[in-house]
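Each remark here refers to the structure printed beneath this line.
Note that one protein chain is taken out, while the other chains of the complex remain in position.
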Amino acid sequence: MPNLTIATIILIGSFILFIALRFPIAYSLGIASVVTVMYLKMPVEMVAQNTVRGINAFSLMAVPFFIISGELMSQGGIANRLVNLANAMVGWMRGGLAVVNIVASMFFGGISGSSAADTASLGPILIPMMNKQGYDNEFSTGITCASSVQGMLIPPSHNMVIYAMVAGSVSVGALFLAGLVPGILLGVFLLIYSLYMSKKKNYPKGDAFNFRNVLVALKDSIFGLITVLIVVVGVIGGFFTATEAAGLSVVWAFIVTFFIYKEIPLKKFWDILGTSLRTISMVMIIIGTSAAFGWLLAFLKVPEMVAGGILTLTTNKILVLLIINAILFVFGMFMDMAAIITITTPILLPIAMQVGMDPVHYGAMMVLNLGIGVLTPPVGNTLFIGSAISGLKIERLAKSMIPMYIVMVATLMVITYFPSVVMTLPKLLMN
Amino acid sequence: MKKIIDRTFHYIESLCKILLIVQIISVTIVVIGRQVFGRTPVWGEELTLFSMVWASLLGATVLLKNDGHIAVTALDQYLPDKAIKFLDLLSYLFLGFYAVIMVIYGIKLVELTGLNMMPALKIKSSWLYGAMPVMAVAMLVILSEKIYLLLKGKDYKL
Partner (left out) sequence: DTPAETPAETPAETPAEGETEEPAGEAEVVLRYGDVNPDGHVLLDSAEFFAEKVAELTNGEVKIEIYPSGQLGDDNEVYQALQMGAVDLYRGNSASLTDFGSMEVTALALPYIFRDREHFWAVASGDLGQSILDNISETGSRMKGLFYMDEGARNFFTTDAPVTKIEDLANLKIRVQNSALMLDTISALGANPTPIDYAELYTSLQTGVVDGAENPPASYYSNKFYEVAPYYVLDGHTYAPSVVLASEITWNRLSPEHQEAITEAGKLTEAYNKEAIEAADQKAYEDLEAAGVEITTLEDAEKWSAAMDSVYEKHGASFLELIEEVKAVK
């Protein structure tokens, strides 16, 4: 019988080796899975099957839509107008566009529930805009990616729902409320950092505040604002699900771009689809092959093995939570978020509960932790999208984001060790 | 030969774009069906996901042609051209190995998934999983061209 420990070493070892040899990450995951399955003498079909099933997931359906609608908004004139509006409102501050970026994600990301979708749709608008005003490409891209993580915490959030399903007796309503304060807190921390950086680097102020300019910009951007309204009102009012709202935002953005604003000809839509396709397949193929890789990790009981040692190491609450965060962080570096939630929750949640953590609190902590994970190499979907939009190399972007990682980890620590930050709202409103 | 390959991949890319349009239309019909006619078309979700799988996997081959996939190339600037060429060749060979395996076992998977149906679209699941071997065949075509050009000392970044 093949040795499972050796299989684990083959799986993880060969993946790291392939990455080091500069193989594309998607195929490094795939080849490592194939080699491991062959060693285990298991049917190799399962690698193919799991790759397809990784993509064939309801929770991912919104991603292509937000990528396309973001591309439409950024090329068709909607984005310019929305950013003009935001600029008229807060552009007069030093670092105004960075503030706009963060606040935009607070609302827009809250709707999409996915940091990848948020970066994909706001990035193409805000990154070039910021660069044009004189911000560093690294800072513009980094702050776009980092602020997009708010969307996973601020309700509605698909990842919270997935967690609630896996964890069992956790109220989705309570989880949604639990994410709200941490989401805003993350935004505030990033805001402070941005204002500090703007001062230090002397990033530009816009024109002085003028209320008439705000009105003009508002009138000009009203059709674009409706795109956002479709999502907000549509979802909160119960007309459609978040995924459907994503689909309709494409339809609306299409109508506004080609039949109202008419800045670009209809045939340009074909090119926009091409640009979107690149981002979509770049992200989706990694999600697919990492599903096969993740299936093998679960099969080899790697998450259990890793977590099993924790409680023998220590039962100190502070240390246990630190270790759990570290484990989630490492998994977040390599795997897709939904896969990590389904694989690690059954193992790590009971440990957290044993040291007295509420499962609702754990949900908020985990989502933020994995939210940092989607920004880190070697596997980080949001980082990839940011890199694809800005043209910055992954490693260069990641390196420039180190201060932002520190800000995010600081937020994570506050959320981990001060339960009241997370739990006050759900406790207040759910009882 | 190059012309045929280029044209084929141009068509593949167009097909992927059409699949993206199918996704948008099918979700729109679901919402209109529910809001206006009070009926949710049951095939909506399945068709959307079906198109997403095919668009993503075929789109990945277009991306491979353009060397657009994400890799950690941090050290490239410190490596001599020869070393980069060698590592590219190595990567193409390993990707070729993966593609060959995915053709063989992807076809087995297609046979196996012929045993069950997609309930809403009422077609065999083989049609969904068929995306895998098709992707692998397209990968092999691209990789052969790249390896050929690389060994001939020509520009293989297509």
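Annotations
To keep things simple, chains are lettered A and B as they appear, and every chain counts its residues starting from 1.
We adopt the following convention: contacts are C-beta pairs under 8 Å (C-beta built on N, C-alpha and C of every residue); 3 or more make two chains touch, one makes a residue touch a chain.
Bear in mind that the values here come from a model prediction, so they are computed numbers and not experimental data.
The chain not displayed here makes contact, within the full complex, with A, B.
From the options A:Ile67, A:Leu85, A:Met106 or A:Ala167, the residue with contact to the unseen chain in the full assembly is A:Ala167.
Residue A:Gln49 is the one among A:Ser14, A:Ser33 or A:Gln49 that touches the chain not shown. When you scan A:Arg22, A:Arg81 or A:His158 for touch with the missing chain, the hit is A:His158. For chain B, the residues touching the chain absent from view are 34, 38-40, 42, 45-46, 49, 108-109, 112-113, 115-120, 125, 128. Those residues of chain A that touch the chain absent from the view are 1, 42-43, 45-46, 49-50, 53, 56, 58-59, 156, 158, 161-162, 164-169, 171-173, 235-243, 295, 298-299, 304, 342-343, 345-346, 349-350, 353-354.
The rule is simple: only the chains that are shown with their structure count from here on.
Within the complex formed with chain B, the chain A residues making contact are 18-27, 30-31, 34, 43-45, 47-49, 51-52, 55-58, 60-61, 64-65, 68, 239-240, 243-244, 246-248, 250-251, 270, 273-274, 276-278, 280-282, 284-286, 288, 377-378, 384, 387, 393-395. Chain contact summary for the complex, chain B toward chain A: residues 13, 16-17, 20-21, 23-24, 27-28, 30-31, 34-35, 45, 48-49, 52-53, 55-60, 62-64, 68-76, 87-88, 90-91, 94-95, 97-98, 101-102, 104-106, 108-109, 112, 128-129, 131-133.
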